[in-house]
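Beneath this line is the structure, given in structure tokens, with notes to follow.
Only one protein chain is missing from this complex, and each of the others stays in its spot.
Per-chain numbering from 1; labels A, B and C assigned in written order.
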Amino acid sequence: MRSIDLNSDLAEGYGAYRITEDEALLEVISSANMACGLHAGDPEIMARICRLAKAKGVAVGAHPGFPDLWGFGRRRIPFSAAEIERLIAYQLGAAQAMAVYAGHRISYVKTHGALGNMAEEDREVANAVIRAVKAVDASLAILAGPYGEQAPAAAASGLRTVAEIYADRGYTEEGRLIPRGQPGAMILDPDLAADRVIAMIDAKAIVTAGRTQLPTRIDSVCVHGDSPHAVETARLLRRRLEQAGFAIAPFSAAARDAA
Amino acid sequence: MRSIDLNSDLAEGYGAYRITEDEALLEVISSANMACGLHAGDPEIMARICRLAKAKGVAVGAHPGFPDLWGFGRRRIPFSAAEIERLIAYQLGAAQAMAVYAGHRISYVKTHGALGNMAEEDREVANAVIRAVKAVDASLAILAGPYGEQAPAAAASGLRTVAEIYADRGYTEEGRLIPRGQPGAMILDPDLAADRVIAMIDAKAIVTAGRTQLPTRIDSVCVHGDSPHAVETARLLRRRLEQAGFAIAPFSAAARDAA
Amino acid sequence: MRSIDLNSDLAEGYGAYRITEDEALLEVISSANMACGLHAGDPEIMARICRLAKAKGVAVGAHPGFPDLWGFGRRRIPFSAAEIERLIAYQLGAAQAMAVYAGHRISYVKTHGALGNMAEEDREVANAVIRAVKAVDASLAILAGPYGEQAPAAAASGLRTVAEIYADRGYTEEGRLIPRGQPGAMILDPDLAADRVIAMIDAKAIVTAGRTQLPTRIDSVCVHGDSPHAVETARLLRRRLEQAGFAIAPFSAAARDAA
Partner (left out) sequence: MRSIDLNSDLAEGYGAYRITEDEALLEVISSANMACGLHAGDPEIMARICRLAKAKGVAVGAHPGFPDLWGFGRRRIPFSAAEIERLIAYQLGAAQAMAVYAGHRISYVKTHGALGNMAEEDREVANAVIRAVKAVDASLAILAGPYGEQAPAAAASGLRTVAEIYADRGYTEEGRLIPRGQPGAMILDPDLAADRVIAMIDAKAIVTAGRTQLPTRIDSVCVHGDSPHAVETARLLRRRLEQAGFAIAPFSAAARDAA
């Protein structure tokens, strides 16, 4: 039986605030990208998510972002690569401690928002991310797009890379996400999104807006946690994948089984 | 030759702000209590301090405080014991990652400001601190006053405790610090402070304002990093201790040598 | 025709976060207590709320709280009375500028959360609130409970006071809110809440949990903006009040008409 991972952003609340429907999503996904306290998240919500994820067999990844709570980490703040390195290390350490505190562990790192976009586009930023992760814990995997800059940076550094596709986003001919706001950026129909995911897994390739197939291993499928109907979409996608014969399981578990 | 540790708060800047004269203090002390980003400190200053401390053979401890940058962690914010537990875990993890990133390690935990005061006075808070440290890394030592609540809480939990005295503070008959603002709270004359420290080490006891001797092992002497003349006072104290035949060395090194 | 004011907390979002259903509430209430950026709120949401309120004829009050975004202003942080004075002045000025910027005006001040509780209980804190408001704009009204400390402090200082009752909260024999978590603190049934409000207006008195009537003028009824079903409850209350012959209108409009 084939296995595929579903990942989603979680723990993106702060104090009394909530954005993601964490409990519901944890019933559907197999890997939770946990906000680390700078663009969202706080020690309370992080501890709770780790505890719940552990109980449900969901893997947890650190999801570091810029220190920009007001902008939810979506503003491209001109931090230097060296500053980004330290921002990643700090958040990764905090996430690891919260996971251990809650009886779980951090399995991977996925960069958030503007930091993630900059890291996918700019090799220097990607290298900074990878240097930080390698310095703090070289056993962690990097979850990123197969055609962005983080994957080759991680590979060059000896870190394990995990290739993800987005269920609800269109792709450029270069294999990158069509920026939000441009035509074809969002796949709003959940059934269509599910069809595309299955087609890409079957083709072992990203299918671009222009129908080009860009070959890639696919380890994980990202379903957005903070879009409206996120839970519904994730549920439908999971059901469709299961009907197509996939088991939903963390890529990290697969890795451990193989080891 | 007898050995004693000198500890001081460091890394208490934030962005362009500075309070402690970190470079100068690192020439004098043997253990640096590093702010972890919530009451002071940021990833940049933390990485730099860890690098410098490593180069100079200075041990680094996590110095977590309340998330209160404006109040410098000195306001008693009514967090629950459970929330304090998570606040400690978060900051400890961030500190550990910054230390590892910079090629160093965290050796101990010392609580800061209002959090520290509450933990010394209230066993429930002390237990929360200890639970967090034990969950994240049970090999760490707890640096605290011998007559406060943290030391017995740590001992009951199996964590190593390290007993500190303050060079420049007076003590109540209960062996606790006379609160700032009360008569006898501060020892302003550095020579007098040095005399007292040596007397207490010789007596193996805290000497209270009323001249009572409260017996205790003394592993470390705290010199305040954020008071005026902090560096001068620390230097004089170090010279006086060396003249009295003490080697200044991290308690954590002593522990490692013994192991 | 009798007129009554309905007030509710609004603008309690921050960046991408939302708590209150601001648009829906603005259709129901006549006075909006606007968060000022320290416990919640930011310049974007404040400008938008002021613009919408202006368009709908809803009065806007400054709703200052403690600088505690993580705690949503609900933690009792031990600020001194003098610090509270400055905290109020700062937030009030920011709120006034945002209102003017959006073509509206601030009509009153209502303190938020822990700051509000402390001001209602402690005359020294109440005096600090009143001194700040009087220094910044002595024409503003103070919206507060008739049996708390803010109303007499305002009256003694020559500021106009506006007496509010809570639709969904029980009252002690002293005329203060039964603290959350205690029996009788919350009136969960909206119909019952509406009955109580009308009974109190008719009786010109607060009716306590023990059925004592504490006489008071009633100018405004607070419906909570951040509780579940807040909008539904507010709508029902408004309908019930209109059926009972009340016009829903800002107390500040009444004041202006009378002037």
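Simple rule for what comes next: a residue touches a chain if its C-beta (ideal position, glycine included) is under 8 Å from a C-beta of that chain, and two chains touch if they have at least 3 such contacts.
Quick caveat, the model's predicted, so the values are computed rather than measured.
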Absent-chain contact - pick from C:6, C:35 or C:94: C:94
Given C:135, C:156 or C:192, the one touching the chain that is not displayed: C:135
Residue ranges of subunit C at the interface with the undisplayed chain: 37, 43-44, 46-47, 83, 85-87, 89-98, 100-101, 132, 135-136
For subunit B, the residues touching the chain missing from this view: 13-19, 42, 69-72, 74, 226
Those residues of subunit A which, in the complete complex, touch the missing chain: 67-68, 70-71, 75-79
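Assume only the chains that are shown with their structure count from here on.
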Gap in Å, rounded to a whole number, between the CA centres of subunit B and subunit A: 39
Where subunit C touches two or more other chains at once, by residue number: 70-71
